[in-house]
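Now for subunit A:
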Amino acid sequence: QQYITLGIPTSLKLIEGHEGQKAAQLAIEEINAKGGVKVGNEKMLFKLEALDIRDGEPGVPVSEALLGIEKLILDKKIYAAVVGNFRSEALLAAMDIYSKYKVINIGTIAMTPKFQEKILSDKEKYKYSFRGALDSKYASGYVQSSMKFLNKEFGYNKVYIATQDVLWANAIGSLMEKWFKDNGWTVAAFDKYPVGATDFSAGLMKAKSAGVQVIMAIFDMPTSGILVKQWKSMKVPALLTGFISPLTGSKAWKTFGQDIEGVLESVWEIGYFPIKAYPPSVKFSAAYVKRWKEDIQSGHGAAPAYDTVYILANAIEKAGTLDSEKVVKAIEETDMAGVVGRIKFDNGHQLIFGDDPKQTACGGVFQWRKGKMLLVWPESIASDKIQKPAWMK
Partner candidate 1 sequence: MLKVDKLMVFYENALAINELSIHINEGEIVGIIGSNSAGKTTLMNTISGLLLDTKLKEQRKGGERITIFGSVSFIGNDITNTWADERVKMGIVLSRERHPVFVESDVKENLKIASYLSPKNKFKEMLSFVYDLFPALVPLRKRKAGFLSGGEQQMLAIGMSLMVKPKLLLLDEPLLGLAPTIQVKLIESIVKIRKETNVTILICEQFARPVLPIIDRGYVLENGMLALEGTGNELFNNPEIKAAYFGV
Partner candidate 2 sequence: MAILEIKGVTKSFGGVKAVEDVSVNVEENTLLGIIGPNGSGKTTLVNIITGFIKPDKGSVFFKGKELIGLPPYTITNLGIGRAFQMVKPFFHLPAFKNLIVPLSSKRVRSTSGGGYGDKDAIALDILEEVGFERDSSVPYKTASVLPHGYLKRLELARLISLKSEIFILDELFSGLSIAEVTSILPIIEKILFEGNTVIMIEHRLKELFRIANKVIVFNFGRIIKEGAPKEILEDEEVKKAYLGVEV
Partner candidate 3 sequence: MKNRENYRKERIDRCIKARSDDIYALSSYKEMWYLIFPRVVPIIGIAILAYFLPLYWKKVVITTCIFAMLAVSWDFLSSCGLLSLGQALFFGIGSYTAGCLNHYFHFPIYLTIPIATICGGFISTILLLPVIRLRGIYFAMVTLILPLMLARGIEATHVFGGNEGITGLSPFPNVWVELTFIIAGMWAALFALRRFISSDYGLIFVSIRDNDRATMASGINIYAFKAQALFIGSSICAFCGAFMTHLYMFTGIPVFTMEFSILPIAASAIGGIGTLAGPLLGAFILVPLSEILREFGSLRVVFYGLVLVVCVVALPEGIFHYLSRKYNEMERWVRLE
């Protein structure tokens, strides 16, 4: 029996990596259970080699992460890598390694738009890299939609932006800042908080004294939970929106309880919690819960990781060979229905996102209400409408 080895070089101990691995594993088990992938005339099984390269942890040099990737490539002889790097700089550096060894990789975590730029700058060289999750440009799109709604429905037009001081979050922050200004909002301030910040009072005070109605926060560090608590305790009368990773999962209600009632939270890729209007997501989350006995907590990375395995499998079957050049071609031509929506790559090897999972991949916005995550955006699949929380005037 021959195997196609897939590598997962990522920070396995961070939630996105951890759940990404589980999701990919689920996909592989499903495929293998059906007999594997057909390569030409032969059926091959998938095998997973996960390696903790710790690149999402502060203090770990990129070189160590890259050496880990080289280990997967040279030692474990992986055919392709999925999930992939956390930090944008690690991703960008890893692309050189992947193209050196001609290894296909489909990342689902790092979100920098520089990725496409780099691919387009030398398409031939970097063609082995794909991204199966959204990038910060798309991400800001989803945030914008909800802002538009808030503006239209409730007349909100003053915002405070807080982001984590990392590439992708800053990128979203700046895009949003521009958008707000272009659309007649007042931006009270735009603060970037260093990773590990534990005190947000300065910014919140600014926000409060400026009388903002909306706080847009983009964070994926765990300490950002403090922001939520501080926002509550300082009684800042503004609606918390954006992407705060401690709030994306079902367990957030347990941690923060009543505090997060009414918070608008963006979802980078749908599919990790069941959405009635889009059946693949229901199926996927059920399968995941069945396999791993708990539901997914991170709104980013896990669901696409599941899809990437299928993308690869389909591409290999379509190419009928393991020759990477041909498989790359096949991936470029992918068109299938995944849990995050319809999967198609653009010229820069970026998964295309939009507002309707039947047309493109899709992110969304949900609102925390009474312990439930209610999808309010995009309208095509929304189950509810954004509501003003009771305590807002």
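Rule of thumb we're sticking to: a contact is a pair of C-beta atoms (placed from the backbone, for glycine too) under 8 Å apart; a residue touches a chain by one contact, two chains touch by 3 or more; residues count from 1.
These made the cut because all candidates are chains of the complex that A comes from, given by their letters.
No experiment lies behind these values; they were computed from the predicted model shown.
Applying the touch definition to subunit A and the options 1, 2 or 3 in this complex singles out candidate 3. Contact residues of subunit A toward candidate 3 in the complex are 12-13, 50-52, 54, 58-64, 66-68, 70-71, 73-75, 87-90, 92-93, 95-97, 100, 112, 114, 118, 165-167, 170, 194.
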